[in-house]
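All protein chains of the complex are present and in place, except for one that has been dropped.
Think of it as A, B and C in the order they're written, each chain with its own count starting at 1.
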Amino acid sequence: MENTRKPYQLVSLDWKQERTVFSVKGVEIGGDNFNLIAGPCAVETEEQIHTIASYLSKKGVKILRGGAYKPRTSPYSFQGLKEEGLKYLKEAADRNNMAVITEVMDTNLVDKVYEYTDIFQVGTRNMQNFQLLKALSKSDKPVMLKRGWSSTIEEWLLAAEYLLLGGNSNVILCERGIRTFENSTRNTLDLNAVGLVKTLSHLPVFVDPSQATGVRNIVHPMCLAAMAAGADGIMVEVHNQPQEALSDGVQSIYFDQFDKITEDIYSLSSLIGKRPDFAKSVKI
Amino acid sequence: MENTRKPYQLVSLDWKQERTVFSVKGVEIGGDNFNLIAGPCAVETEEQIHTIASYLSKKGVKILRGGAYKPRTSPYSFQGLKEEGLKYLKEAADRNNMAVITEVMDTNLVDKVYEYTDIFQVGTRNMQNFQLLKALSKSDKPVMLKRGWSSTIEEWLLAAEYLLLGGNSNVILCERGIRTFENSTRNTLDLNAVGLVKTLSHLPVFVDPSQATGVRNIVHPMCLAAMAAGADGIMVEVHNQPQEALSDGVQSIYFDQFDKITEDIYSLSSLIGKRPDFAKSVKI
Amino acid sequence: MENTRKPYQLVSLDWKQERTVFSVKGVEIGGDNFNLIAGPCAVETEEQIHTIASYLSKKGVKILRGGAYKPRTSPYSFQGLKEEGLKYLKEAADRNNMAVITEVMDTNLVDKVYEYTDIFQVGTRNMQNFQLLKALSKSDKPVMLKRGWSSTIEEWLLAAEYLLLGGNSNVILCERGIRTFENSTRNTLDLNAVGLVKTLSHLPVFVDPSQATGVRNIVHPMCLAAMAAGADGIMVEVHNQPQEALSDGVQSIYFDQFDKITEDIYSLSSLIGKRPDFAKSVKI
Partner (left out) sequence: MENTRKPYQLVSLDWKQERTVFSVKGVEIGGDNFNLIAGPCAVETEEQIHTIASYLSKKGVKILRGGAYKPRTSPYSFQGLKEEGLKYLKEAADRNNMAVITEVMDTNLVDKVYEYTDIFQVGTRNMQNFQLLKALSKSDKPVMLKRGWSSTIEEWLLAAEYLLLGGNSNVILCERGIRTFENSTRNTLDLNAVGLVKTLSHLPVFVDPSQATGVRNIVHPMCLAAMAAGADGIMVEVHNQPQEALSDGVQSIYFDQFDKITEDIYSLSSLIGKRPDFAKSVKI
């Protein structure tokens, strides 16, 4: 990539040498900050999301994730609680003083999701949904742009360019694994991409080790690896009862696994020169 | 795949043993028919689409393709003529008594595209745009569902299941190449998929050798290979001036290349037991 | 690939415009010829290979395949009959006046395999076994070079360049499927590669649809697709009792399936302008 004229501009470190930092409900993202986003794959019941949010909040987590509109391979799979899910999610976040991130799947849902979320998540299948990107580029709320599971780094940066070009510069890139021939993990986590994008772009880069592995027991080491590779944050699927989750249970971690991850991330942060957005792990 | 319970139902040959056949403006699709869809990648000017449509019509082509809303990797690339392009496309088709197929990129464009097209095309990036699939499942116009460039055959059939489950059973599957490590062609044409889907589903399966190769000079052999593999039709990018095309010029074929393809397809059809939808090539 | 200086030379059509044609035991390979190589995946017993060879010979097949040294993913799988297998294979071929092709896995087996085979096969795992290529480049017997399942077309041609540079110009390239994310077929048959290599190199290009699909029921359409794509021959796994084969049974076809393939290939040949090396199918 060196010495060649890049096809993107606004997202590039050549264009803006200062790394992008912005605030969401008082939480700083980017720069020296390291953010830990957590929550269930899908909002399933009011009780479930409150239980999880309450737990995570006590561990110091500031941003709550949870899907209300779920993109599912099969039409026979649980499709999410939709607006009801958005409502439960926001209530759980508000009660615990957390910010919300949730996926928006379609242009005609942008306004509705806007009412409930603090950060729009664009899922891996929608990285090149250009109409959606154009719509979100006009929003005043930040966007987390997940990498398409078969998108090159260049295509990913060009998708982000759609957002910046339209006027929204509060963008988080999120590596979540790519599709390869290897099938003992759900996807192949591409940490090279994290390392490389940090040399190409000023945007913060997060990692989602849950989607990237699909295997609960290696989420922990991949969280640490992501941080060591230079990520600015991670997003993890946590569930109070992973074995009964309505979606992605096999990759959702237990509360006690999450405890250990936060402890290790906390320890690693000083070596890496990062400031975690959560307080040192509290015994509950 | 043998002996395992399939995750899809309505699209399956087990569910419906009779192959799906339907008509679009008097053109029969599926069964023993073999359809040849042709046209430019994008509608560029009124004159361009009329020139191409007029030529194709004389060669017997019954279905005209052309993009008006173009999904482009870069925001700086030509994004299509939008509604103006739809208008030119329909006029060119009407004047030559052809049917229209064009891509719909987003739920909020479904109504507009409906006015101009006879077949909705769902592009490779939108194969798992489930909101779009749900919207199109309620339409009375057929849908061509392109395979996602990194979607498995099972995911493709499940995406089609969304359409049938919602009520639209006039669906064409279209293989258009998958993304692999090979980079001397734009994609890797997966004809195994054509052969396999014909054993799994009653839906017609088309092939787009232009997208699948990205190399003009091998479009011809891949058209024949697709037909020999059992495809029910092909969709080819043809341009009057490929070297000046605003998009995908390197894979668009010249008129004289198209002539030879139609001749060879015509000859091959009787061996394969297919009935081409175009008259034997006419010297212009 | 257009307009760029190619990294290979001797294999290139720029270097030698005349297509390579050579003879093996009176069978012409390359040019307008179309060869049908058939036989079991592995030589299992003396009786098995004689039964199959006798059948194939009656159908007009001139080149018999069969593995004696088998590269197996697991050390616990059947590893082949080794020299005993070579002996049975050659006897079966001799008795039926056929030529032999079999795999050579290692430099220290070149001399032994030379005694029994007419064509050396270099398997997909050995395409970049450069010591083996160098050894075979000094042989006076032809080499079929299978494409590595994850090798680019350029790497494949460079591997062939090792053979020609060392002095052996009787080389057959054989596409046998590449490894991709798709897992409902064993590999993804890359017919783009056949089309493209025919524009880049003077060497004959064969296709192995058995390895490329791993699914018995789609071997037939892929044989036809390969021929239509411009292949100079195909190599098919045939077994008298596929359901009891010691290796690759699910992709080996039955005798009656083979009968239909030869009939259709025969019919297709005149359209494609190819001369099959087998007589028109004989009723046995």
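One rule holds for everything that comes next: a contact is a pair of C-beta atoms (placed from the backbone, for glycine too) under 8 Å apart; a residue touches a chain by one contact, two chains touch by 3 or more.
Bear in mind that the values here come from a model prediction, so they are computed numbers and not experimental data.
Within the set C:Leu89, C:Leu158 or C:Ile172, the residue that contacts the chain not displayed is C:Leu158. Of the candidate positions B:Thr124, B:Ser137 or B:Thr180, contact with the hidden chain is made by B:Thr180. Here one chain is not drawn; of C:Ser23, C:Thr45, C:Asn108 or C:Ser270, the residue touching it is C:Asn108. Residues of chain A that touch the chain left out of view are 1, 150, 152-154, 177-178, 180-185, 188-196, 198-199, 212-213, 215, 217-218, 221-222, 224-230, 264, 267-268, 271-272.
Contact between chain B and the unshown chain involves residues 150, 179-181, 183.
Considering the complete assembly, chain C touches the hidden chain via residues 7-8, 71-76, 105-109, 125-126, 128-132, 149-150, 155, 158, 161-162, 165, 179.
Quick note on the criterion: only the chains that are shown with their structure count from here on.
Centre to centre, using the average C-alpha position, chain A and chain C are separated by 48 Å. Work out the mean CA point of chain A and of chain B, and you get 35 Å between them. The set of chain C residues touching two or more other chains comprises 150, 180-181, 183.
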